[in-house]
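Of the protein chains in this complex, all but one are displayed in their positions.
The chains carry the letters A, B and C, assigned in the order they are written, with residues numbered from 1 in each.
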Amino acid sequence: MYTDKVMDHFSNPRNVGEIEKASGVGEVGNAKCGDIMRIYLDVEDNIIKDIKFKTFGCGAAIATSSMVTEMVKGKTIDEALEVTNKAVAKALGGLPPAKMHCSNLAADALHKAIEDYKKKLKSDSYN
Amino acid sequence: MYTDKVMDHFSNPRNVGEIEKASGVGEVGNAKCGDIMRIYLDVEDNIIKDIKFKTFGCGAAIATSSMVTEMVKGKTIDEALEVTNKAVAKALGGLPPAKMHCSNLAADALHKAIEDYKKKLKSDSYN
Amino acid sequence: MRRVYMDHSATTPVRSEVAQLVTGYFTETFGNASSVHAYGREARKGVENAREQIASLIKAKPEEIFFTSGGTEADNMAIIGTVMANRDKGKHIITTQIEHHAVLDTCKYLEGQGFEVTYLPVDDYANIDIGQLKAAIREDTILISIMHVNNEVGTILPIKEIGQIAKEKNIFLHVDAVQSFGKIPIDVNEMNIDLLSASGHKIYAPKGIGCLYLRKGIKLSPLFFGGSQERKRRPGTENVPGIVGFGLSAELAGKEMEVEIIRLTGLRDKLINGILEKIPESQLNGNRTNRLPGHVNVSLRYIEGESLLLMLDMKGIAASSGSACTSGSLDPSHVLMAMGICHEVAHGSLRLTLGKISTEEDINYVLEVLPEIVEKLRSMSPLFNSMEIDNREECSTCTLTK
Partner (left out) sequence: MRRVYMDHSATTPVRSEVAQLVTGYFTETFGNASSVHAYGREARKGVENAREQIASLIKAKPEEIFFTSGGTEADNMAIIGTVMANRDKGKHIITTQIEHHAVLDTCKYLEGQGFEVTYLPVDDYANIDIGQLKAAIREDTILISIMHVNNEVGTILPIKEIGQIAKEKNIFLHVDAVQSFGKIPIDVNEMNIDLLSASGHKIYAPKGIGCLYLRKGIKLSPLFFGGSQERKRRPGTENVPGIVGFGLSAELAGKEMEVEIIRLTGLRDKLINGILEKIPESQLNGNRTNRLPGHVNVSLRYIEGESLLLMLDMKGIAASSGSACTSGSLDPSHVLMAMGICHEVAHGSLRLTLGKISTEEDINYVLEVLPEIVEKLRSMSPLFNSMEIDNREECSTCTLTK
């Protein structure tokens, strides 16, 4: 069902956790549907210095969350914005068709976190 | 499917053959339906001195033919008339339900042969 | 690695006595049971012997047993077969919200064919209310189809009471007994059951064989057409090896039932108690005592079933879940929903079903491994701790499907 890469990220997920004073936080999904992904960013000089996630969901949800954090850690915000759900799935060697829609939302969560960061930044600068 | 008794009468049928100048001959069934039984009688003093059969048909048809000849050989005509298809089947230890109707006609053939004998007797006596 | 199979409600291994018998019918007694010759007659003997073995387990007559390819086909044959053949008598069917899809989807199909179906709701323990059943009966009700044991939560439904009512009202009663057959006692006469479905692979017989018990005298339209096998009720070359295997497994199940019920009930309760004790915020789904021996279903909040199964699997433990991810739909198990369990809790459900091969060591192993896994998954879950309170509220306002 799942590729070895998925199983690796599922069983040894990278960057699990929270960031206390995060520069941005993004969440997608809802518990009713069985998937929630939350991503925490620590951004400095437009670079993702640290990234953590917390995910409630199936194997694919956890693996994509883990994968996306690895893909963008150390990257610039702009680079991170270019990462798509599809790219995450590809980096994992593919996902079962049934999982492509419902559980492949990690990039969305990341983008939401970046949005949140940008919003905060704006309000900061106006303060 | 068949009882041992049926198989015995089928594989070692008693009284197969024809009687050349038979006192009476009876036939039932037809080739289209897959069963023909013909019974030849040699009657003397109202007693069935000899009886032979020829049968085209399934195992049950052959076994019932054989059995009926055994049952009435040496018996009087009246005794023979009391033998029913059912009695023949019973003497064989029973027949599969599907065979009770289609192939259990030996007593009918016997009765027809007796009828034929009686008719001949009548016409003989009037001659 | 230790392997622990705890998914006996999904399927079972073929027991060795049965496997050996079946293999003999593969290579030696391989005839077509409809053939006249010795190969055929030997095969036929095996089939009729199996029919007796199965009939005797449920106190039916051999000629009331019709072999099918499994439980799904038997359920369809029972329901579609009776309502189509008795269409002139009425068009109303009563069933429950917690039936297997083999019953539910068949009823849905029949709704499209002009029949009307009442899906009885269930309580928190997945049990129906007899008063509601009585109230649902109409002049034109022709069939009641209610399962004996629910496959997801193990609840045993009151078939005897239901049978009494069906008999009084002169309505056919079909019982999906796929999960109870061979595991707890069934008496089709005492329980007034008119039709009953069973499946071999749930009781250590091969997959691909099942049967329908059809009370003598009840008209039934066949699902499909062909040769005159099974008295035209179910055409097609008889699956002789499957049939004899099913027969033997039924006989052995009957012999071992009393002892197995006690043994499996003990193991089950140890497992339930262990989980509820060791894992905080866990709950039992279904009833504590009115449940199939060997059947455990718990919800472990804040985590999702599929990832739980995968982690258990990595530790060699085979289990199942009512989470959406494993049901292949967006919603979690319709059974848990019907019981009023909210989505989040249903997503975190775990079914552990024991069987012949289960041992006390298996239970101990699960009780050792499961808490660690739950903790690991909860530590990843955004629902745990931080949102605990919120979520609880969200959950309690979950709209029930009832």
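As a convention for this text, a residue touches a chain if its C-beta (ideal position, glycine included) is under 8 Å from a C-beta of that chain, and two chains touch if they have at least 3 such contacts.
Since we're looking at a predicted model, the values are computed, not measured.
Only one of C:T106, C:T141 or C:N297 touches the absent chain when the whole complex is considered: C:T106.
Only one residue in the set C:Q179, C:S199, C:S333 or C:S381 touches the chain that does not appear here, and it is C:S199. Only one residue in the set B:T69, B:N85 or B:S103 touches the chain that does not appear here, and it is B:S103.
Summarising the interface, chain B meets the missing chain with residues 2, 7, 10-11, 13, 16, 18, 27, 31-38, 54-59, 61-62, 98, 102-103. Although one chain is not shown, part of chain C still touches it, namely residues 3, 5, 7, 10-14, 16, 18-19, 22-23, 26-28, 30-32, 34-40, 69-73, 75-77, 80, 100-102, 105-106, 108-109, 199, 201, 206-209, 223-228, 235-242, 306, 309-310, 312-313, 316-321, 326, 328.
The rule is simple: only the chains that are shown with their structure count from here on.
Chain B and chain C have Cα centroids lying 57 Å from one another.
Taking the mean of the C-alpha atoms as each chain's centre, chain A and chain C sit 40 Å apart. Rounded to whole angstrom, the centroid-to-centroid distance between chain A and chain B, based on C-alpha atoms, equals 92 Å.
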